[in-house]
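Each remark here refers to the structure printed beneath this line.
Only one protein chain is missing; all other protein chains are in place.
The block that comes next holds chain A.
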Amino acid sequence: MSEDTTLRMEGILKEFPGVVANDHVNLSVERGEIHGLLGENGAGKSTLMKVLYGLYSQDDGDIYLDGERLDLGSPQDAIDAGIGMVHQHFMLIPRLTVAENVVLGEREPATAFRSDAEDSWLPAAIRNNSLVQSLAGQFSLGLDVPEQRIQDLADQYGFDIDVSAKIWELDVGQQQRVEILKALYRDVDLLILDEPTAVLTPTEAERLFDSLERLTDEGLSIIFITHKLTEVDAIVDRVTVLREGRNVGTAEVSSVSRADLAEMMVGREVLFEIDRDAVDLGEPVLRARGVRATDNRDIEALSGIDLTVRQGEIVGIAGVSGNGQKELAEVMAGIRDVTAGEVVVNGDDITGAKPRTFVDSGVSFVPEDRLQYGCAEDLSVMHNATMKDFRDSRFGDRPFLNYGELRDYAETLVEEFDVRGVSDVTETKAGDLSGGNLQKLILAREIYRDPDLLIANQPTRGVDVGAIEFIRETLLEQRKAGTGIILLSEDLDEIFDLSDRILVVYEGEFVYETTPAEADRERIGLEMTGGGDDEGQMETSPPPSGVTQGSES
């Protein structure tokens, strides 16, 4: 153990009914390093961090910060000890402003009552009285000074944030920066980031990495939870790997290969190369012309999309998130109305038809948000597995359902698609499955009905390497079986590995078309950000420059 060790977690044991989430896990983090915590979904990374943040109390084991043993009964204790955490699901209240979210719990009194106020009309003797301070902290609220401090912090780290904006007005990347500001505002020494890039686009992730490096330059230590090996390579100094609640080992990133890490994580060898056989393209399964649609705020999100997908073809759609991908997927799946244009599936014009018509026409859909739209969290695996096909005659004569058949069908899906964590298909709730397994279940439901067109929006986002491998292979098998597939992904590698044709979407229009063989990554990157157009779109979206480095200090 070196002198630079700031955090030591020793023999942490955390059990939940029926599961050992952390089985005597050790972790040590050095000052100023970015320490990766790597593992598949359900390996116990988040649990370990929730113990460290005082949200869970461990059943056994000790935590030491700078040599002192910590007894964390609540997040407040962790905050007081100088630990901050950015959760995977943002802990922000959309209806409140940035400043209100950041100062929550800090009890910032009205400006006049601040003990550090310079020109308060209240005499210092009154302001410094502990009773007055306590009352002012409870019954008043001053945001002027905190807002200035938050703004200063934001400027210091190059965050473009309007502190008086409401959270719902910000995009996901900005919201994450608010999360980081929440921790910085509390002067943390150790910052935990739980899968911070899960919701970010590659560009936003780059910006995050820059910010994190600046934070470690200032002496902060960072624990970076991830299951993406590329991220470990990109910014992590040392990495600890967890598998099934145990720690497999800690390593210097520079001394291990990506394949080694993957094997530590999964417990077996992982294939990164995918074989993609040639498949003859058949008839078009989808022909969409001049499709226009609006987003949830009634702003036009698709401005005239033409898209044809043929049998056995994977069309990859690349783009920075928020350029109409979500709307595109939903329009093609029939769950969002078009404002103009037509959607023809298997030769039938079903523009404006009900989602059910799309389903019956052979369209399957894997939505981006699997918890909210992909499943009914509180229903069983069986209900979820049969949700699209229960009307089929093999499940009984209407109005009655043959539960035995439904059950058998669900069990078949669970087995064939290797969905783990299901003890009984009628008992286990879909919402209790881990991300990767839930995604496999959804994919199973959508694919087992043998669709003609499959729309997969971010099918591998937030799932672990093992599941990613499985999902990609499944998509390729389906392609071989003659299904036309629209693949929307922010992972360019995925688009390149799987697609027959690549389309780049920017501001609701396709701006570039290519094939993986001919494609030039740089060109695609430019097109994704609107920089490839000759008509001067560079001016409307300049690269995020003008960020002042800390050179003036």
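Here, a contact is a pair of C-beta atoms (placed from the backbone, for glycine too) under 8 Å apart; a residue touches a chain by one contact, two chains touch by 3 or more; residues count from 1.
By our rule, contacts and distances are computed from a predicted model.
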| item | value |
| --- | --- |
| Omitted chain, identified by the protein name its UniProt record gives, among "Sugar ABC transporter permease protein", "Heterodisulfide reductase subunit A-like protein", "Phosphate transport system ATP-binding protein" or "glycine dehydrogenase (aminomethyl-transferring)" | "Sugar ABC transporter permease protein" |
| Which of A:111, A:140, A:308 or A:339 contacts the chain that the document leaves out | A:140 |
| Contact partner of the left-out chain, one of A:91, A:122, A:379 or A:401 | A:91 |
| Contact partner of the left-out chain, one of A:53, A:365 or A:417 | A:53 |
| Chain not shown, touching residues in chain A | 16, 53, 55-56, 74-76, 79, 85, 87, 91-96, 100, 103-105, 107-109, 137-141, 168, 182, 296-297 |
